[in-house]
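Missing here: one protein chain of the complex. Every other protein chain is in place.
Should a chain be cited, it is by its letter among A, B and C, assigned in written order, with residues numbered from 1 in that chain.
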């Protein structure tokens, strides 16, 4: 594996920051550390087995979900409901709360834990109403200057007849467009499955993080396998081919940092997983403090417009 | 009837403009004429019989509807469809076209002429989808700097079970709010029935006009009568009590000008009715030319915030 | 084509009154005045929310002694010289006598758990909470005061719709209050809307649904057109919870239903979230 372009960019930024470090305080040295950590991680390429293990962990039924993190990290949580048109989608959570001393909005897909809740949450697969609720709350946050944290955890948008009739594709596009217009700091973190369009709909953020054992992909391994080899059982082979793990996403510049999990995975210790996520979110939001809204927006768009490999 | 406050304001403005008239060109003398016409009209209070005749004319089945005016006044008409969520409401028309040499958006309720079309158009009573389509097109026009003309012709918003479920009240509020935010010139004209919330949803404009035989009211005469006297047959009496005619609306400052119709009513000569409406719209849009967008918005809100009588 | 779309109430009562106003229409429990008052007019047996007048509502929400009323003296005029069975002026005078209020809305500054806010509270007992010029003007001023003092605005609505007796000027209170909300919004301040039974017609179709957060009391009717009108026009059988808060939650129209005993703490939390000044 050749040194990636993203790694080159990181090294260059590291070099620049090191020259500045005599001037900078704690915040700058924190960023130096983070960059060094990223570069180190890019070296650690995962084996096929490790990748598959991450797919399993990302989908682990005991893995903390959006509301588990909210319960541990957000004070004065007030959930908002409804798309103001059609319904209230249980697969998408949106609301306001206090985090690190200020009001933020949190938006994220929500999987269900028991059978009843799984149906209500549609396994974390939102309908257009869910994306429209997300947009509504993000616009509310934007008006009031509240930073936005999105937690991505979905196999994908719900592939239903009614979902299509109500404009699933357009809702996913509109949600991204809404995020591209925001003037408040935004941080997305993939906390489980970052499944395709259903995930990116709420992940066009200033910074994109991924938990250590989360996955982020254009298609599920099973979906990929059933197209390529006409056999969903070849999912492991497919996952190895497109590597949905965090290190690979970091290497490609798709994400900005990897959030550590408790040893063995987030499902083992929800409290510690939340603490680690909370630290990462606080630090990342801190980096965005003080940047004017239109500059945030400019950089956010530029960040995504850089992605791709061509000659 | 004492001289109304609105009349006083008009007279004051007339006085001011007359002092300026040595400087002004054709545009200013046009406005002088218009103001004088308004003041003259306020004198002509309609009798109860005349008011009822206007109610009948406003609802005349041969009266020109929104699309009749568009066909006669707008070139390169391109109708836009759909609320991007649920449906396309035939009771609300929205689209782009060329008027007086520039692109404008036209939004208006549409009644049906034959039985089939009446059902499709729901007698000009929009569902929430209709108001959402209107908002969508008004926002599009705002982005592109296109002035907006709205043509109001509805007995009211559709009172249906599904309409309520999909947020009829909220859609009417949101449509007004959208208009209160626009930064392009907006002119509304009541061309038939200006029925209550269903009408005001698209009438929060910089200038509000009414055709000579249009009506504009908080409640239909029949609705009023059935509440007050438990007898819808008393509609004529109710109309006399709250006077929904254009002169009365002008006197109260609710509208800014009365648009003349062919003698006997617009139904007698669609072409001439359209020509007269076209002239009024062109002149009124002309008055708004060159006013910066945020100033337009400020004045528009102030215009509506003045309305009401209290001590 | 006879139809009513901003439903308009002319009577002074929410509906056919129950045998006794202190008897729960839902479970028929009977209460003494002081019992009901203590329980915020909520039936302790079944949770039914009785109508709550504006002043007790304010007392139940604001920190003791914090409420300072504004624009209390605004009175309606009679621009149409409106006369139905009785002159409008007579109806106004009677409503004032009965309620001790000059019109159907009370506005003022208040604090909730030490955080400053503006309140705009409607009273259904004043001509069915109908919105005429005074309600429109008071609500607009509440928006401006909130913007000037840098506090959120909390509105509590209870209204049959626009006040027919003021004719087209009553309709104009819709765009007027909408414009006021937009000015408030541009100032960066929040509007929290609490919809009590009933919030219908022109109030629902203007400021009440434009809040940053939309709350409702349990079972509150929140329809634009009244059930009777919808039934007459469509000839459809109406669902049992037609237009009720519960239906509105299900269809994504509002954020939450908040039972009255939890309203104060909910608003307190929202004031913290919207950074209302202490």
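The rule we apply is simple: contacts are C-beta pairs under 8 Å (C-beta built on N, C-alpha and C of every residue); 3 or more make two chains touch, one makes a residue touch a chain.
Small disclaimer: the values here were computed from a predicted structure and weren't measured.
Asker: Where does the absent chain touch, in terms of which shown chains it meets?
Answerer: When the full complex is considered, the omitted chain touches A, B.
Asker: Of A:34, A:63, A:84 or A:166, which sits in contact with the chain we cannot see?
Answerer: Touching the chain that is not displayed is residue A:166.
Asker: Please pick, from A:130, A:147 or A:195, the residue that touches the omitted chain in the full complex.
Answerer: A:195
Asker: Among B:82, B:112 or B:286, which residue is in contact with the omitted chain in the full complex?
Answerer: In the complete complex, the chain left out is touched by residue B:82.
Asker: From the list A:38, A:66, A:150 or A:220, which touches the chain that is not on show?
Answerer: A:220
Asker: If the missing chain were put back, which residues of chain A would it touch?
Answerer: So the residues of chain A touching the missing chain come out as 59, 123, 155-157, 159-161, 163-170, 172-174, 176-177, 180-181, 195-201, 203-204, 216-220, 222-224, 226-229, 232, 235, 241-244, 248-249, 252, 254, 300-302, 304-305, 307-311.
Asker: By the contact criterion defined above, which parts of chain B meet the unshown chain? Give residue numbers in ascending order.
Answerer: Chain B touches the missing chain through residues 76, 78-89, 96-98, 103, 129, 133, 140, 143-145.
In the analysis below, only the chains that are shown with their structure count from here on.
Asker: Using the touch rule stated at the top, which two chains are linked by the largest number of C-beta contacts?
Answerer: The chain pair sharing the largest number of C-beta contacts is B-C.
Asker: How big is the gap, in whole Å, between where the Cα atoms of chain B centre and where those of chain C centre?
Answerer: Comparing mean C-alpha positions, chain C is 29 Å from chain B.
Asker: Could you grab the centroid distance between chain A and chain B? Build each centroid from C-alpha atoms only and quote it in angstrom.
Answerer: Chain A and chain B have C-alpha centres separated by 48 Å.
Asker: Please output the residue numbers of chain A that touch at least 2 other chains, ranges allowed.
Answerer: Residues 84-86 of chain A each touch two or more of the other chains.
Asker: Tell me, which residues of chain C touch at least two other chains?
Answerer: Residues 251, 253 of chain C touch two or more partner chains.
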